[in-house]
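Coming up: subunit A.
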Amino acid sequence: MLAIDGTATAEDLQAVLPTPDRRRRGAVAVIECFQEIPCNPCADACPRGAITMPENISQRPVFDPDKCNGCGVCVGRCPGLAIFVVDYSYGEDTALLKIPYEFRPLPQAGDSVTALDRQGAAVGSARVVKVQEQKNRTTILWLAVTAAMATAVRNIRLSGEVRA
Partner candidate 1 sequence: MRIENHPILAFADAATVEFTFNGQALSGREGEPIAAALHDAGVRVLRHSPRYHRPRGLFCAIGNCSSCLMTVNGVPNIRVCVEPLRAGMTVETQDGKGRLA
Partner candidate 2 sequence: MQWGTETNCLLSRESTHMLENLAELLEVDVDIELHQGGYLMPAYTEKMAGQFKKNLELQNTLDIPARWVTPQEAKEIVPLLNTDGMIGATFCAKDGHCNPFKATEAYARAARRLGVEIRTYTEVTGLYAECCNIRKVKTTTGDISTSHVVMAAGGYSKPLCRTVGVEIPLYPERHEILVTEPVDPVQEAMVMSFHHNLYCQQSPHGSFIMGIGHPDLPESFDTRSSWEFLQEMARRVLKVLPGLAGLNVIRQWAGLYDMSPDRQPILGPVGGVDGLHIAAGFSGHGFMISPVVGRIVAEKLLGLPTVLPVDMFDAGRFQRGELFIEPSVV
Partner candidate 3 sequence: MSDDIIVCRCEDIKLSEIRGHIEQGAHTTEEIKRRCRCGMGPCQGRTCMPIVAQELSKATGKSVGEIQLPTFRQPTAAIKLGALTGGDGDD
């Protein structure tokens, strides 16, 4: 539970993960922002107006998945690194994930890395599709993972590297 150990519960996620219908239509943002903190860069970031702040900046952002095309601009902007993009239409049994990453060394496109879940546990491997370095120094990693892992994977570890 977030308040106890920093991990979102299945119920928390239920509300933000894309519906089966939305999954079929391609890449979409997953906004794992569960707390009312005064913050609105995601709304400023979205070029399609898919993210809005209802009345004031202390509320949680309101997300319209129908307007979202999964471009991932918000992934790099969210100060809490709490936005991810998932694209289940990427391959037969493969999903594409875009995650924010702020560690060094960076992996390279084509690398195989260890996929980690929200608790940092290894859940399989991921292939790095693209390394999108940004001016604001939050790198966006494009990862190919099995579709079954896509809702679980939120971080990576370079092969052979043990961080914690």
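Quick notes
Here is the rule we use: a residue touches a chain if its C-beta (ideal position, glycine included) is under 8 Å from a C-beta of that chain, and two chains touch if they have at least 3 such contacts; residues count from 1.
Keep in mind how these were chosen: all candidates are chains of the complex that A comes from, given by their letters.
Bear in mind that the values here come from a model prediction, so they are computed numbers and not experimental data.
The listed chains 1, 2 or 3 are all part of this complex, yet only 1 touches subunit A. Residue ranges on subunit A touching candidate 1, taken from their complex, read 102-105, 137, 139.
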